[in-house]
Each structure stands twice: as C-alpha cells, then as structure tokens.
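A single protein chain has been removed from this complex, and every other one stays in its place.
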Amino acid sequence: MALAEQNRGGRRGSPFLKHWVIPAGKTLVSIAATMLGLLFVTFVIGRVMPIDPVLSIVGESASKATYDAAREALGLDKPLVVQFFIYIGDVVRGDFGMSLLTAHPVSEDIKRVFPATLELATLGTLFGVVLGVPLGVIAAVKRGSWIDQVARVVALVGYSMPIFWLGLMGLLIFYGILGWVGGPGRLDIFYEDIVPARTGMILIDSALDGNWSVFRNAFSHIVLPATLLGYYSLAYISRMTRSFMLEQLSAEYITTARVKGLPERTVIWRHALGNIRVQLITVIALSYANLLEGSVLTEIIFSWPGIGQYITNALLSADMNAVLGGTVVVGLIFILLNIFSDLLYKFFDPRAK
Amino acid sequence: MSVSEPHKESWREWLMTDAPHSRGQARAAAWYHGWLTFRGNAMAMAGLIILVGLLLVAAFAPWLAPQDPFTQDLAGRLQPPGSEGHLLGTDSLGRDILSRLIYGSRITLYIVLLVALIAPGAGLLVGTIAGYAGGWIDVVLMRITDIFLAFPRLVLALAFVAALGAGIENAVLAISLTAWPPYARIARAETLTIRSSDYISAVKLQGAGPLRIIIKHIWPLCISSLIVRVTLDMAGVILAAAGLGFLGLGAQPPSPEWGAMISEGRKFILDHWWVATMPGLAIFTVSLAFNLLGDGLRDVLDPKSGDQG
Amino acid sequence: MSLLDVENLCVTFPTRRGEFQAVRGVSFTLGQERLGIVGESGSGKSMTGRAILRLIRPPGRVEADHMRLEGRELLQMSEKEMQGVRGQKISMVMQDPKFSLNPVMKIGEQIIEIYRFHTGAGRKAAWAKAVEMLEAVSIRDQERVMRAYPHEMSGGMGQRIMIAMMLVTEPKILIADEPTSALDVSVQTQVLQIMDRLVRERGMGLIFISHDLNLVASFCDRVLIMYAGRIVETCEADKLHEAQHPYTRGLLNSLPRLDEPSERLDVLTRDPAWMEETSVSGRV
Amino acid sequence: MSSLEFENLNVWFGDGPDRVDAVTGATFDVESGTSFGLVGESGSGKSTILRALVGLARNWSGRMTVGGLELRGYKRPRAFYRDVQMVFQDPYASLHPRQTVDAVLGETLKLHGFSDIDRRIKTLLDDVGLGPEFRFRYPHQISGGQRQRVAIARALAPEPSVLLLDEPTSALDVSVQAEVLNLLVDLRKERSLTYLMVSHDLAVVGHMCERVAVMQDGEIVELLGVAEMRAMEVKHPYTRHLLEASVGYNPREA
Partner (left out) sequence: ETPPNMLVIANRIDDITTLDPAESFEFAGSDVSRNVYGKLVNFDPMNLDGGYIPDLAESWTVSEDGRTITFKMRPDVKFHSGNPVTAMDAEYSLRRAVILNKTPSFILTQFGFTADNVGETIVAPDDMTLSITTDKRYATSFVLNCLTATIGGIVDSKLVMENEQDGDMGNTWLKTNTAGSGAYKVASWKPNESVTLVSNPDFYLGAPAMERVIVRHVQESASQRLLLERGDVDLARNLNPEDVKGITGKEGIEVDSELRGRLMYVSVNQKHPELSKPEVKTAIKYLIDYKGMQDSFLNGQYTIHQNFLPRTFLGAIDDAPYSLNVEKAKELLAAAGVSDLKITAGVREAQERLEIAQSLQNTLAQAGITLELTVGTGKQILSKYRARELDMYIGAWGPDYPDPHTNAGTFAYNPDNSDEAGATGLLAWRNAWDTGGLTEKVAAAVVENDRDARKAMYEEIQREFLETSPFAVMFQKIEQTGRNAKVQNLNLGGATTAVSYWPVTK
C-alpha cells in the first residue's frame, strides 16, 4: 500500500534518462548480445566445416612436425572454449587472420572489397527507392488497373529472372551493342589508380579529388550493375509499398483529408505516404542490407571486386578466415542497419516516443 | 433437424446458407465463400489455373513430354526454338528443352512445396512463441532470429550442409533454415496485435494454456499473412535452390531442375539465348502465378477484409 | 432558398449477391438549421452524409435526381470543383477522432493545411487562424496543441480539434457523423455547444447524425428517422417523443429510463412492410 | 454463490517512469445475488477493476476476494473461472473471427471438463435465445446483438455464479441493447447470478443494478443505491454532472 502511494506521485527519472539513456543502453546491450551470438555461430561453423585449416596453410606435403607447429601457432590445440575467447579477442581487435586465398590479412581485404560493394549497393538502393516507392504507390492507388498489373509483372520479372541473365543481356545491349555504358570492372584501364583511394568508393574519391573524368568513367561502369541491383530492390520495395499503401488508403484519416477538399495528390503523397514512412524505412533498410551482403552473381558478371564475390570465393576454396571475417562484417552491418532503422522509426513516428 | 433437408436445396444454396446445420456445412460454406471471393478476382484465378496446370504437367509428365528429357544428341545440340521436333530448342547436350521443362516441373514443385512448408512453419513457431510469451523469451528468440538474418545466406547454407551432408532434401532444408527469420518476424508482429485482443482474453478466461492459445487461436490468424509472403518468395526459392547447385548441394545432373537448367544455359547466353531463357520464363510464369494467387488469397484469408466488395 | 436540396438520393454497392442499396431514394433539404438523422446501425445515415460530399469509394455509386448546394448541382461537378466544395463549402466531422486525424502530422499542420489550401493564406496568417479556431472550440494552451500529435490528445480534444479543423474555412454546411458517440458526457456537452453556437450565430447548416434519440430530440430542430436506407418519418425534434411510426416508437420504447424504471424493456419487432414503404420526403 | 470484495485495490500498468496508475484505493463489495454497477468517464479505471479480478491485469495490490476466498497474483485456478466469467464490451472483438459459434462454445466446455458437450451447446444457445441455426455460423455471419449473445453463452458455459459485464451493450443499437439487457435480467433471475457491470450509460446501470459506484480518474468518488440515483440524491458534483447529461442536451448548461 505504501508502495502504491509512493509510486502514484512518483514521476521518477528525468525525461532525458527515460527517452535516450535507457533505450540507448538497452540497444547497446542487445547489439552486444547479437554480435556475440553471431560470433559464436561463425565460430561453430568454422569448426564444423570439414576443412582442415592447418592443411590449407602448410600444404599437402608438409611433415608432421611442420603440421603440428602450424596447428599450435593457430591455437587449435587449445580447448574449444579458450579458442572461442581468443577468437573474440582477435575479432574485437579487428584481426580476422590471414586469407589463404589472397595472402593478405582478411581485414585488409575487406577494407578493399567492401567499399566496392557499398558503392554498388547504395546506388542500387537509391535506384530501387526512387522508382520503387512511386511505383508501389501508384499500383496501390490504381489497384486492379492495368498499371497495377504492369507494376506487378515488372516486379516479378525482377524476382524470377536470375540476375546473370539480366546482367549479361544488359551488358550485351548497353555495352556490347550500344556502347552507352562502361564494361565490366569499376573503371577503364587508363583511369585506374589515378585518384587516391580515400574511401575506396571511386565515385566519392574522384569527387573529393575533383577529378570529374574519373567520376564520369566510374559512373558509366557502375550504372548498369547498380540499375540491376536496384531492379531487385525495386521489385521488393514496390510490392511492399503497395501493400502498406493499400492498408493506409482505407484508413479513416484519408477520408478526412478528402473531406478537407485536398487534391488527390496531397492526400496520397503527403497523408498516406507519410504514414508508411516508418514501415518503408524498415523495408528499405532490409533490402539495403541484402544488397550489402553482396550479390555474388552481379559481382561476377561485372567483374566487381566486392564482398559477395570475396566471401563466395573464399567459401569455395575453404578459406575459412576470409569466410568468417566477411561474415562477421556483413553481420555487423546488418545489425547496425537494423538499429539505424529502429532509430529512424523513433524519429519519424511520433507514436513511438 | 431432419437429415434430408440439405438435399432439397441445390448445392449452391446449401453452400451459400447463412445458417449451416453442421460443422461440415459451415466449413464448406466458409470455403465456398472464400472461393467466390477468389473467383471474382480474375488475376487470382489466372494464377490458380497456371498452378493447376503445373500440377497436371508434373503429374502427367511422361505423357506430355515429347521426348525423353535425358536423351542426348550431340549432333543436334543448341537448336533454336521451333526447330524440327524441338519446340523450345535443345540444350548443349542436344536434349529437348521442352521435355526437360516438363519433367523439371516435378522437381520444382517438390522443392517449392517442401520449402513452403518448412520455412514458414519454423518462422511461425518462433515468431508466435516470441510474440506471445514476450519478456526475455521474446528477446532471446528475436536475437537468434536477428543472428540468422544477419548471416550471409550462402555461408549458412553451406554450414548446414556440412553438418547434414549433401543432397536435394538437405538443400531444401538449408534454404528453409536460411529463409525462416523473415517469417518469424512477420508472425511475431501479427501475434503482438492479436495477443491483447478480447477474444484471446476470453479464451484465457476459460483457463486455456499458452500452447493452446498459440496453436488454436493465434496460428490460424497468422497463416494468412505468411501465405501471402510465401507466394511472393517462391521464385526466390527456386533460384536459391539453383544457387546451391554450384556448391554441390542442389539438384545433381542430369536432373532437369529449372534453376540448374538456367545455370547451365548461362554459358551460351549471348549466342543461344533460349537455353537459359526458357527455364527462366518457366520460373517467371510459376512465380507470377504464385504471386497472383497470393494476392487473391490475401483477400480470401484476411478476416479484416471480411465481406466487402 | 435552402442551403442543400437533395432529391431521391441513392447509394448503391455492387456485391457478390447483386446490388446492395445502402440509401434508397432519400430526399431532404437543409436550411440554416440543425437537422438530425437517427436510425439503427446500418440504416444508411453515414452513407447519406458521405454521398453528399461524393466520398463513396468506387465501386459504390451515388445517384440522385438532384443534389444542389445553393442551387449548384453537386453531381455534375468535376473532381476539381468538388475539391473546392469539400472543406470549403461543406465539411464533415468524422465519427472517431482516433482514426480520423493523421497520426503522423502535427495537429497545427493539419489545420493549417486545409485553411491554406482553400484561402491561399500565408503560413503566419494560417497559424493565427488555427489558434483562433482552437480557442473557439475551448481548447486551452493552443500553441502546445498545435505542435502536438493526435495520439497525445484525449478523445474529447481530438473531437474538438476535428471540429475546429472542419470549421476553419467557415463552411456553409457541417455534416457531423456521430460526433459525440465516443465522448464522455461532460465533453459531449461542450462539443454540442460549439456546434449549436455556429448554427445560431453564423447561420450554418448542420446535419447531425446520431443514434442517440434523446440527444437528437433535445439538440436538433428537425429529425429524419432512417430505416434500411429510407426515411420512414420526419418530425420536429421536440416532437420526437410523440412520433407515430412504429419503428420510431419501438426505438424510443426500447431505451431504459432513469425516471421510469421497468422490469423489462420493450423490444423492437420489425415489420417487413417497413422495407417496402416509400421514403418520406424530408423537404420543407 | 459468491460475493465479491474489493479493499483498497490499486492497479497499475508499466514500470518505473512509464507507470500508469489506473485504479487507486478502490473499496466496495458486491453481495452475492445482487447486481452492482460501475460508471464513470472513459479511462477512469472501470474495466481495469474487472481485468484485475480475472487476472488480465497483473500488477495490483490491496485485497480482492471471491466468495470469501482471497486472490493472489494473476494466476487463477481453473475452478475460479468456473465461478467467475466475463463478457466483453465489443462483441466483434471478443469472438475469434475463424471460429464458429459451435467451436467457441465447444472449446469452452471442453476446457472446463464437461462431457455432454453437444447437448450443452444446444441448451446454451437456447438459454440466450439463439436458435440452432446459429450454431455453425461464423461471427461475420451474425449480427452484433447475436454476437453478444454468443459471448454471454460462452460466459455462461461453465455455469458461473458471477458475471463480470464490461459495457456489454455499448457497441449495440438501442433496439438490440434492449434485447440483451432483457436477456441479462432474465438470466440473473433464473440462475441467481451476481453481476458486476461496467457502463458509461447511467440509464443502463439504473435499469440493471441495485448499487452503483461512480469512478473518476481511478478513484471511486461515490457509492450509492439506485433509488438515490433516480431521486438525484447525490453528493459528488461529478455524479450530478453525469446524471444531468444523461437526460439530453441542455443548451443553457455551462
């Protein structure tokens, strides 16, 4: 009873604490937990794989002594738990070990390949959003009309035609026949190594450097793969936008907006779309994260040295350090994007506060 | 109640009734109403017809296929569509693409059905438990979901197969195991809205346990949004199965699995476009059908949309 | 001349079992008065209100011999012209403020939006006008409310905001669809007072939709009683308790009363013949 | 046959800075076989009291007894639910959209361990005045009043002695309201039930109940008999305000 009395009057804690510090703390703990889980699963996968990391290093013909020495050097003779902690320690220091495939430290490799993917995925997502959202909105507004059906077919082609088909066809037409875009690779040979790599994203690096001819060339190379990736996210984003919009359009506040005499344009783009911002952000973040995971086939076809290709190559050649390093980085990006979209959610949806 | 009563009415009336006389009739009537809604949607019907067609093709493959899907003819390889005896052309070993597509529908259906059962099933289980239980169970389950979601799909699939061994069943399992997290999220979101509703409270007041509530009361309502999502994901599943092929997990040659056929055709795409395009079109048609069906089902299954329109 | 003149209004929805007529040949006029529409749920009250603003979503259809706003035919207006009518000449307060306000727009924004659209006023002027309107519906602390989101408001405040928003353009006609059913009695009184004042002071026409017979009887000037899409009876509001039609009587008798306790309440028994009766005209 | 006692009941939601105290210090009791009304404005905590009693609101302090038996925590034994049942406000929301009437009642009966389920369903439907033709319908196939009857039948299924009614007719038309109220009155008479009924409509409470508690902002501001209410013999200004408003619109009121 006394307790109840006390609580009734009690508005304990400052609003700052309530709105920012506590949620931030919770978020951090949850990131940490997810990361730890991610590391644990990667670690387990690394051990489960029927691939001997020692053999990969010392080679087939190594003697028993060499083998044992290498094994010891890798810490593989220690108990699993200890190995796990060593692994975590290494990862925290950004040390994923050496890649067998490239003979470079994995962290260095990732620093090299990730910006390529980041650049591609970002542009692709931009494309997907810029076209996908309006397409979804229009399809919802004109539900059942031919435009809705066309939007559906467009989206489904994106879903069901494998990217290498679209990619190679695109290359053939726009590069091979028409010559409108650059070919495979990130740059033409003569533009290579001209601008210093600051971010690793050539578009940004060249812009920072003010070297617009490199920028143009890089753009001509990225535009096709980015469009293709964008097509995939467009497919997803437009379908999701459509279904969110359908829900909103039957809401009562939309009728209110119409009662107010607002033009249909305003009703749809301002009122209805405003209400799906939050859901859209989540969807976009998810599709962005998926693109960041790297579309292996796109990267292969366009000779794009990105992380998807890197991880897959490593996987095929049993380069476990590289696989695990790549996985941890991709996972981290994923988790961060998730959190980012949560934060935006708080920011955009007044009800979430 | 007289047993013979229904016979006096026509079947249609019997199904359309607002006052069913038995559980069976009520269920049949509910299905029939759904069917009517569905039938009113031309697009959804188109989807259904395609899928029924696919089922028939799969069932009668040996009778429908003009040729043996495995017979090679190295002299007659890479024939364009419409050439003598090969409506859709031949592949690099001179096999008839149409026949391979027809036989491949069996494998495709098999993969699709298996994944469609496992992945949403697992997602439903995890999502509803997390959503209903709340608290730390929710936190733990959703963290796990996040971890799986954050994992590059291929790596995860390979790890599973490393543990399970290769084979098409395991490939399907691997795909399912990488595909469940989004379903779990959907199911959880749905559960969160359902769990505080009055009808759940009402069941609680009868002393029903959490398990019963989840299975009997929450699942039936989550399933509709899952089905819609699953039908959207179908093309992705078919392609993912093909993608696992190059890790040695997918269908093994000479199996005419559609995704594998596309991969095989990749080499010839610039000069012999049909080798990859034909199976691509098949996948496109089927996923379009699933998608149209999904949209129709959404209308039928969504209790909120009720009897409108 | 009356503000609104509706003749033989029909609202039709195609359904799987054929056409469904939600409103069947309703005729009435509205002057500078409080016109109540009562009837049981599903009798077509809301559809009548929405049909006037041509807000029935396809595939629903609105038909009428005529539907004139100060002599101008509403049915023949283009969508563009209708936009000028909606909000400007005729406004409508929707049933539930919880769902009728845009949840992610600030209240100020929502009020300013309608005002600026119809008057082309500047932001500052619109803001001042909005604050003034909020004050008019007796909301204190208007500046704070302007910056708040709908979910931060109580139901009563939301309803009053809705009214302020719909009145900011000083429309000729206000359609209020069960504006008080979600409210506590105390707030209800305030809301009614606001509307009452507008009719009396500004000469606005008010269509007041409700299923609360006592309320309509005490608040309105004239009442239309609807059943199954038709008007079965019309009368002066203060004479509602003397209404003749068995349907109206049934509704009245089924109300529990504090002043006249009874063991059992009378239950309305519907006569199929009521369905067939032609609609009574509510024109004056 | 049980009586209900509430003593200094506090119910709250949330924790720490988010805490909302929905009910504070509510004290009243309901004699067995009588009908008790709770009125008050929206959000005043009426429903919360009922929900705390049946264990749907978990955080509470004070004392609640049913038939002399003191309640603890939020878990209730199945026997409790045989004794105390609840009817919810919105009959649409309280019926599972995918279950037929038969399934709803059948499940309830099964949960309470009855064996002759078929027969009981028939009797229950009969009791609430629904014909056998309703038995296999889905909620969307029946009207609001009929839905509420189903909800009442479900509450009656375990043969409880106490019915908690949370605005059982506020979502219904006046004409339908009369039917449901009549049904409730009849049932109480037949089965000597105890009612604890929430409503914001004084006329309804006046019609149904012997005693009334008026709530405002989580607290009970006045307890009075229905006769006093009719005679307008009330002390608290809020109660008076409620009474006056219930008669209709009075333009001169401030």
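Letters A, B, C and D mark the chains in the order given here, with residues in each chain numbered from 1 onward.
Everything below uses one rule, namely that a contact is a pair of C-beta atoms (placed from the backbone, for glycine too) under 8 Å apart; a residue touches a chain by one contact, two chains touch by 3 or more.
Bear in mind that the values here come from a model prediction, so they are computed numbers and not experimental data.
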item: Chains shown that the absent chain touches, full complex; value: A, B
item: Contact partner of the left-out chain, one of A:I138, A:M201, A:V267 or A:I300; value: A:I300
item: Sole contact to the chain not displayed, among A:L74, A:I88, A:V154 or A:L172; value: A:L172
item: Among B:H86, B:R188 or B:H272, residue touching the chain not depicted; value: B:H272
item: Per the touch definition above, residue among B:D96, B:D198, B:D233 or B:E264 touching the missing chain; value: B:E264
item: Interface residues of chain B (partner: the chain not displayed); value: 70-72, 74-75, 77-78, 92-94, 166, 245-248, 252-254, 264, 267-272
item: Contacts of chain A with the absent chain, listed as residue ranges; value: 50-51, 59-63, 66, 99-104, 109, 112-113, 164, 168, 171-172, 175-176, 179, 183-185, 188-190, 192-193, 300-303, 305, 309-310, 313, 316-318
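Criterion: only the chains that are shown with their structure count from here on.
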item: Closest chain to the centre of mass proxy, which here is the mean CA position; value: B
item: Centroid spacing, where centroids are CA-atom means, of chain A and chain C in whole angstrom; value: 50
item: Centroid distance [mean C-alpha coordinates] between chain D and chain C, Å; value: 32
item: Touching two or more other chains - residues of chain B; value: 307
item: Chain B contact footprint on chain A (complex, rising order); value: 30, 33-34, 37-38, 41, 45, 48-50, 144, 149, 152-153, 156-157, 159-162, 164-165, 168-169, 172, 239, 293-294, 296, 308, 311-312, 315-316, 323, 326-327, 330-332, 334-335, 338
item: Interfacial residue positions of chain B with respect to chain D in the complex; value: 1, 18-23, 25-26, 30, 197-199, 201-208, 216-217, 220-221, 303, 306-307
item: Chain D partner contacts - residues on chain C that touch it in the complex; value: 40-41, 154-155, 182-186, 188-189, 192-193, 196, 211, 213-215, 217-219, 250-251, 254-259, 261-268
